[in-house]
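Only one protein chain is missing from this complex, and each of the others stays in its spot.
The chains carry the letters A, B and C, assigned in the order they are written, with residues numbered from 1 in each.
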Amino acid sequence: MHHVVSSAHILAQESDSWINTDTFIDLFWANTIGGLEYGSIYALIALGYTLVYGVLKLLNFAHSEVFIYGAYATWFTFFLLGFRPGPTPELATGELIAFLLLAVVVAMLVSGTTALVLERVAYRPLRNRGAPRLAFLITAIGASLVLQQILFLWRGGNAEQAIRLLRPETLFTVGSASIQNLTIIIVVASILMWLVADTFVNRTRFGRGIRAVAQDPETATLMGVNKERIIMLTFVVGGLLAGAAALFYMMKIPQGAQYNGGFLLGIKAFAAAVLGGIGNLRGALLGGLLLGVIENHGQALFGGEWRDVVAFVLLVLVLMFRPTGILGESLGKARV
Amino acid sequence: MARARITAALVLAAAASLALSACEARTDQGGSAGNEPQADAPAEPANAHKPEGDGNAKCSNVAIAYAGTINGENAALGQNILNGVKLAVKKHNDANKDCQVELKEFETEGVPEKAPGIVTQMVNTKEIVGVVGLPFSGESKAAGNIFDKAGLPQISPSATNPALAENGWKTFFRGLGNDNAQGPAAAKFLTENLGAEKVCVVQDDSEYGIGLAEAVKEALGDKVVCNEKVKTKQKEFSAVVQSIKAAQPDAVYYSGYYQEGAPFAQQLFDAGVEAQLVGPDGVKDVEYVKGAGDAAAETFFTCPCVPGEGFTKFAGEYRDMFDKDPGTYSVEGYDAATVLLSGIDAGNTDRKKMLEWIKNYDAQGLSNKLGWDDKGELAETPTVWTYKVENGKIVRNVEIK
Amino acid sequence: MTTTKTPSTAKPPTAPWRTSISERWNNLSRFQQWVILIPVVVLIFALPWLNPPILTTEPGYDFSIAMFDVARYCLIAIGLNVVVGQAGLLDLGYVGFFAIGAYVAALFTSPDSTLWKIPYLAAVPLAMAITMVFGIILGSPTLRLRGDYLAIVTLGFGEMVRLFADNVDALRGNRGFSNIGAPPGTRENGEPLFVNFDGKPWYVLCVAVIIIVLILAGNLERSRVGRAWVAIRDDEDAAELMGVPTFKFKIWAFVIGAAIGGLSGALYAGQQGFMNNQKFDVLTSVLFLAAVILGGSGNKVGVLLGAFVVAYVPLRFLSIAEWKFMIFGVALTILMIFRPQGLLGARQRLLAYGRQAYQRLVGRGEMVSSDTAMSAEKGGLMNGGSGAPK
Partner (left out) sequence: MTEKNKNEPAPGGIVAEVAQMTEVELREHEAEVADVVATDREFAVGQGETLLEMDNVTMRFGGLVALDGVSFDIKRGEILGLIGPNGAGKTTCFNAMTGVYRPTSGQVLLEGKPLGKTTKHKITRKGIARTFQNIRLFDEMTALENVVVGTDARHKTSVVGALLRLPRHFAEEKAAVEKAMALLEFVGIADRAGDKAKNLPYGYQRRLEIARALATEPKLLCLDEPAAGFNPAEKDELMELIRKIRDDGFTVLLIEHDMRLVMGVTDRIVVLEFGKKIAEGTPEEIRNDKAVIAAYLGVPDDDVA
């Protein structure tokens, strides 16, 4: 990190110090809270990567598109409810909750369906043919491209115009951080979603199936687990969570519905999954939150334009020095 | 506090401009009775050149071309221009039965990478005597020398980067004012009209955004209290917003395009920053108004473009043909095409003659007085107008004098 | 010994048309091959002048420049094929090397850069050298990873190159560099020969470069280096245990791929005359990858074909240009299901002495892969390592 940034500094010929420790200290709480907010969204998307990786040992590249379909679903839900781009409408609390719940259900359904279709159309034929590993990865890239381009050809290259139902308002401040209603909703709801997912995987029959297949597909099959059904289920669960993440993201960034808008989030969520320990549900949560916070502090230190670089560097460092992530693997093995 | 002061300044400015502007009543397409603009939009100049000419032109096998984004990124902007050109060509061809000018369209997707291939093809197409394009500064840079080499004149209806005219290209003409005009005007608006003492300048990474920001910063001098950078396609601006919040400016000038401008404005607004936001022509688009949500109503725009709502006839014809309102640079596209068409009507059916024709051109267009200096800049610097959002529409505010 | 003498077994049936072409070709002597090759090469060189009616991209896009674009993609595909096709390392950040090459050429020749200036022809090898250094820098930490992880890390590195181009002021972001240098030479009228509005000289230069690179890459392929790559691709652990220094050869693959990527970047910057930070995104990397995979990774003719399709189709059919990513995305997906080895499957000739050896052995030029066109067997890149995900 030091090396990377210092060389950039020389090239940039900046006269002032390249590390803004003042900003870092001044905005510590603001960045921490903001980081948790983004981090909880990363965490939900990361769960999708982690589940699929755990069960199939597949980096599901197209998961970012599963997410962005949820974002579009959110937008269209708002649109069909009669809301239009422009100023935030005044809504009664009850109405607001009802609309948001409707949106999250639609987004989850759309993302879940997308994930299911992806699995059946793209990955299953490969499994049936016993295709080699890299074929899956290339298919994932191809499928990601196709899903993305469907949106591009249908909705064009620009982001959908912002529709927002809830105006962020500062409730109270902690140090430099202003805690907004949106922050609380996103963080709390994400952690709730994660809890549900964790309980599902660790406490239910289907969850046991998922863990069994992740640990040893062959034995699991011998023990009467229907592997194909478990794989489908895994994709769907990942999709549902991505759909929920999409709603939260759209509440935060209402301009988020853009055909290629999932890519960066997807990469970061994957980085989060790896950081926490891929295949590990708790790792996804921890990695997501941590990445969000580190990224925010990183941009305070080095400047906003380096935000994405921080995430990539983190990903590379983790893979190089601790490929099993912080918590290590639990659903399956991390290294091939 | 700041807001109150700004409002007061605005009222004063508005009153002044009302007093200065002509008093003839005009129907206003855009605003309702309660939203009278603070300055009148100019009407279609009576002496404006017309693409239809006198209707007696004779020519054959001659074409003009549009090159630029059509379906690529930022396609809306390209479509606006192309439609303006199409309208001009249609009017010309309808009026002149013996001079049917063909309009050839070339898609560059707005990327510099494709420009040389496309432009080379254009210069190799002999019937093309003049080109409307290229819309963006990057692609213009990549291919301007090809026009120059081939002697094919190009009138850019929207590339405002000043450096483009400094390449010594003899075929480059700019159909509108450049950022050097807009920058000082914007600074003037910020300090005088809005009374801002502390300004944050935010620039994107485009040729346009950087150039304009430089011009604005130079004119603002020590009133610039922070200078932030954003990137094309960026959607998340927390770092920039935090820095601006910390700098506590009276006003923020966003030098970039609406795609990033809209979410930026919204996040600035959400964070409770009360500084007045001002954006340039790249932000002045209905997409911004829809994209920025609550923040849009609080934004001013500067633009070296004349308010189009006075051009009722043009707007009507445009709507009839394309079923939508003219957008940013539609008028400029129309004007540029008219220059070329009138040249053809005057018998300038080869490139050399056309180049001479444009060089010597001196007539009122719909938007600007069109006549060029040696570098291809408009000889008469066009005025810069400010705009604001009212009821979800962009309406004119004041002319910066 | 007698017990181990097994009668010659019948070869598995092969698809007659495919085998016959490649086999017939390989049965020809070097001389005969050249007799056929030379006219073909001459024809390829002459393409921009011939401007054949059906092939032409006009009136939408200048044909000579289109042909240069195609040639540039071919060069890129050859470079990426070394990494992906030969060594089986899925590199999703290849555009990074391309970008570095282009930036080096721009930085050392464009008047917009503050660095000292050198002639374009000196900047090209410099670009290659610097990209090779970057190949080592990026390769040494990442190449210990495998499969999916390698892919994602290379993707990360590619993005980082792009972000540096965006963020570092000296690289001028979107403003870019204009008047990038070009090779010397003038026309009869004293005008410079290499200009951005005439693709012909650039095309000839690029094709010449491609031929040299193909010969050199072929040399590598038919040496212990090429064999080591294929061994690594097939089974890295086994290769290591058979004495192949796998890490070293993976770095070499990366570095050689990087050099070719840098070379094509420098050619691109020179031909364009202007370049900025656009178009170095992951999508472009995927397009490069599609060129390699579609044609058949590991097969030089295949990747040339793939590169031709990827570069040429959007220029020839400008009306569907915006569909290109869709089309290639669908093609990749379908191909992986039905024909993972690509249009032309991998077919190596790994032995310089293979020809004689096989001639002695079976009395014909070369043993050709007995894969049939119908078999969806693993091929090329598609046989890396540990089998399908369970």
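The rule is simple: contacts are C-beta pairs under 8 Å (C-beta built on N, C-alpha and C of every residue); 3 or more make two chains touch, one makes a residue touch a chain.
Note that the structure is predicted; figures quoted are calculated from it, not measured.
Participant: Omitted chain: which shown chains does it touch?
Facilitator: Touched by the chain not displayed, across the whole complex: C.
Participant: Determine which one of C:Val35, C:Ala238 or C:Ile320 touches the chain that has been left out.
Facilitator: C:Ala238
Participant: State which residues belonging to subunit C touch the missing partner chain.
Facilitator: So the residues of subunit C touching the missing chain come out as 1-9, 11-12, 216, 219-220, 223-228, 230-231, 233-235, 237-246, 252, 256, 346, 348, 350-354, 356-363, 366-367, 369-371, 377-380, 383.
We adopt the following convention: only the chains that are shown with their structure count from here on.
Participant: Name whichever of B-C and A-C has more C-beta pairs touching across its two chains.
Facilitator: A-C
Participant: What's the distance between the Cα centroids of subunit A and subunit C, rounded to whole Å?
Facilitator: Centres of subunit A and subunit C (C-alpha means) sit 34 Å apart.
Participant: From the C-alpha centre of subunit B to that of subunit C, how far is it in Å?
Facilitator: Comparing mean C-alpha positions, subunit C is 43 Å from subunit B.
Participant: Give the residues of subunit B touching no fewer than two other chains, as numbers and ranges.
Facilitator: 72, 231
Participant: For subunit C, jot down the residues that touch at least 2 other chains.
Facilitator: Within subunit C, the residues that touch at least two other chains are 166-167, 322.
Participant: Flag every residue of subunit B that touches subunit A in the complex, lowest number first.
Facilitator: Those in contact with subunit A are residues 72-76, 228-231, 235-240, 242-243, 246, 259, 262-263, 266, 270-272, 287, 289-294, 296-297, 392.
Participant: Would you mind writing out the residues of subunit A in touch with subunit C in their complex?
Facilitator: Per the stated touch rule, the residues are 8, 11-14, 56-59, 122, 125-127, 129-139, 141-146, 148-150, 152-153, 217-218, 260, 263, 267, 270-271, 305-306, 308-309, 312-313, 315-316, 319-320, 323, 335-336.
Participant: If you look only at subunit C, which of its residues touch subunit B in the complex?
Facilitator: 58-62, 64-66, 69, 166-167, 173-176, 178, 195-199, 271-279, 315, 318, 321-322
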